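Since the structure comes first, as structure tokens, the remarks are kept for the end.
With one protein chain held back, the other chains of the complex are shown just where they sit.
All chains are identified by letter, namely A and B, in their written order; residue positions are counted from 1 within each chain.
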Amino acid sequence: MVKYVLKRIGYLLLTLFIVASITFFLMKLLPGTPFNNPKIPAAQIAILRKQYGLDLPVWQQYLNYMVGIAHGDFGESYQFAGQTVSYLISTRIGPSLQLGVQAMIIGTLLGILLGAIAAIRKNTWVDATATIFAIIGRSIPNFVFAALLQFWLAYKWRLFPIALWDGFSSSILPTLALAMAPLANTARFMRTEMVDVLSSDYIELAKSKGESQWQVVAKHAMRNSMIPIVTIIGPMAVDLMLGSLVVENVFAIPGIGQQFVQSITTNDYPVIMGLTMLYSVMLTVVILIVDILYGFIDPRIRLSGEGN
Amino acid sequence: MADTKENLQLGPDAFKHVATNTQAQEKIAAPSLTFSQDAIRRLKQNKFALISFWILVIIGIVALLSIWFSPADPNRQHLAYTHLPPKWGNLNIPFINGYRNGIDMYAKNGVPKGTYFFLGTDYLGRDMLSRVLVGTRVSLFIALLATFFDLTIGVFYGIISGWKGGTTDTIMQRIIEIISSVPNLIVVILMLLVFKPGLTSIILAIAMTGWVTMARLVRAETLQLKDQEFVLAARTLGESSTKIAFKHLIPNLSSTIIIQTMFTIPSAIFFEAFLSYIGIGLPAPTASLGTLLSDGQKVLQIYPSELVFPAVVIVVLMLAFNLLADGLRDAFDPRSDNR
Partner (left out) sequence: MQPAVAKSVAKPTDNGTVYTYNLRNSKWSNGDDVTASDFVFAWRRTVDPATKSQYAYLYSGVKNADKIMAGKAKASTLGVKALSKDKLQVTLEHPIPYFNTMLVNPAFFPQSEKAVGEYGKKFGTQSKYLVFNGPYKLTGWNGTNNSWKEVKNPTYWNAKNVHIDQINVTAIKDPSTAMNLYQSGKLDDASLTGDQAAVAKSKPDYQGVKQASTFYLELNEKKIPAFKNTKIRQAIGMSINREEYIKKVLQDGSIDAPNVTPQGLAQDPSTKEDFSKEAAKGYSQYTQYNPKEAKTLWTAGLKEANLKTLSVELLTDDTDNAKKSGEYLQNTLEKNLPGLKVTIATVPFKTRLSRSQNGQFDMVMGGWSADFPDPITFLDLFTTDGSYNDGKWSNAQYDKLIEQSKTTYATDAEKRWQALIQAQQILTKEQGIIPIYQRVQAHLVNPKVQNLKTAPGGSYNFVGVTLKK
């Protein structure tokens, strides 16, 4: 097991190295400078470029950049003069993580519930409603959904704060907006799993032992259907990252998603590179943890993983 | 091959004779069907999937026909008629009577009698109905083409990786691992920053990132098929790998490919919408569902109709594709017999 984890971490580092290199050279292909002020004359720009080390040959810049990354230094933001990318991310990651975790928890819990109900009442109107609801959750683009939530729940009915990041209450609407994707995914997945489990032999056995349907579901079916959900945590994390770009923008939340969108429109390459690396690290780590977790839950996976 | 021998000790008294009805045994309850016939039969039983299928066909035909029969030129500007609400002839039904906040916007803007915009007009006075039609067509076009590329890359990558095995497989899997460790949205964004923004680069960007899932599924299936008798037989008979791939593998992979395709199309539509929202979508004045939605979202509270119509179209499209994909998966999956 230890050997397997170490090997995986080795691959992870290799992956990140390649990602960093590719992003670096992609960014070098693009126009753009650290200079915010459009009015700087060309002669002055030449001087500033030297100050920023942008006049060096590309391979030397690459070396500097990679050495920097190894020390956790992603350079300075072009947009926020004098702020390092690492500092920028450290001040902004809090709200994003909080929203992500909240959305993940709420989304999965509600999704499990919805999926389970649909499976138990299979092929009835309950099932149909739950299925349609889950699909609609994925069918409305989240920038539309977030704007609707804000308009109705916050502006018209004044149930929640409209926007900004100011305490827990202001995180409710963005969490709901974000939770739709994991909710829909979990619900559909849960339904399929649960239907399988409910028609399996041991459930029949439990039923034949005279346990009520409620007992069967609570004691056996729920637990066994929930385990495979671990496998979709990775893709859900990706969905959440994508969603946060939009939701943070609509609700004016100072998180990394909003920062990413802003960096794109302002050509803030160091921040784009830093955030790309961050997203990759988060995703690979999530996948690694999921794999390890799953190895513990289901020994067969561990064995085949080691054999690979 | 693999025979399991169980160590059971049962005496003759453990069995009792059951009367057999040979006639009943011989009777075939259902007509004999090929696999695809069976799948179609099952699909037809799924009401949602069937309705979805026909909705998609209708949307596709309407979007296609609008190339020749558009109610108006979707890019024709009418600055005198900007932001008109929907109006359906002289019907006096709220929301489609040309009134906004109790004012007849058509009269206020001096629109001649007999001129109606069924879905209203946008910020340059362009006919929304025509724009929604062309937008649907463009979005579908992007999604279908991106899916086609992603299917081609994914299927071949998966087959080669699974079929060759060994070092080739290991290297190809490592590459997939690296690609999938960057969220594909980020890859798309990076690519759009490097290439000139436009239809082609959006299609390529979506295709380049979408094939990974397909490749994984195809590889897994190929690994299984590889050891099956009919493939072994073909191999023994000396057929080339290419021929085996086309004659034996792809037909047997078709259900996986079809299902995955049905899931990829809606996510490509979604992606395009998302890219428009963050400002790196299609260049103006081309309409797509994405550009219509992101323009509409900005004026949601002032001119809701400009968001509602494209939103309805995208929701219907997504619903239909997803329900159809679900139906197909159930239809192709023999396990789902009893569902």
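Note that a residue touches a chain if its C-beta (ideal position, glycine included) is under 8 Å from a C-beta of that chain, and two chains touch if they have at least 3 such contacts.
Bear in mind that the values here come from a model prediction, so they are computed numbers and not experimental data.
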| item | value |
| --- | --- |
| From A:24, A:62, A:133 or A:155, residue that would touch the chain that is not displayed | A:155 |
| Given A:3, A:39 or A:71, the one touching the chain that is not displayed | A:39 |
| Residue touching the undisplayed chain, where the options are A:12, A:134, A:147 or A:229 | A:147 |
| Contact set of chain A toward the excluded chain (per top definition) | 30-33, 35-44, 47-48, 51-52, 80-83, 87-88, 91-92, 147, 150-151, 154-155, 158, 162-164, 249-252, 254, 258-259, 262, 264-267 |
| Those residues of chain B which, in the complete complex, touch the missing chain | 75, 77, 79-80, 82-83, 123-125, 196-197, 279-280, 283-285, 297-303 |
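Keep this in mind: only the chains that are shown with their structure count from here on.
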| item | value |
| --- | --- |
| Chain A and chain B, separation of their C-alpha mean positions in angstrom | 23 |
| Sites on chain A touched by chain B in the complex | 11-12, 14-16, 18-19, 23, 26, 29-30, 122-123, 128, 131-132, 135-136, 138-141, 143-144, 147-148, 151, 188, 195-196, 199, 238, 241-242, 245-246, 249, 261, 264-265, 272, 275-276, 279-280, 283-284, 287 |
| Complex contact set, residues of chain B against chain A | 48, 174, 177-178, 181-186, 189-190, 193-194, 266, 270, 273-274, 277-280, 293-294, 297, 300-301, 307, 311, 314-315, 318-319, 322-323, 326, 335, 338-339 |
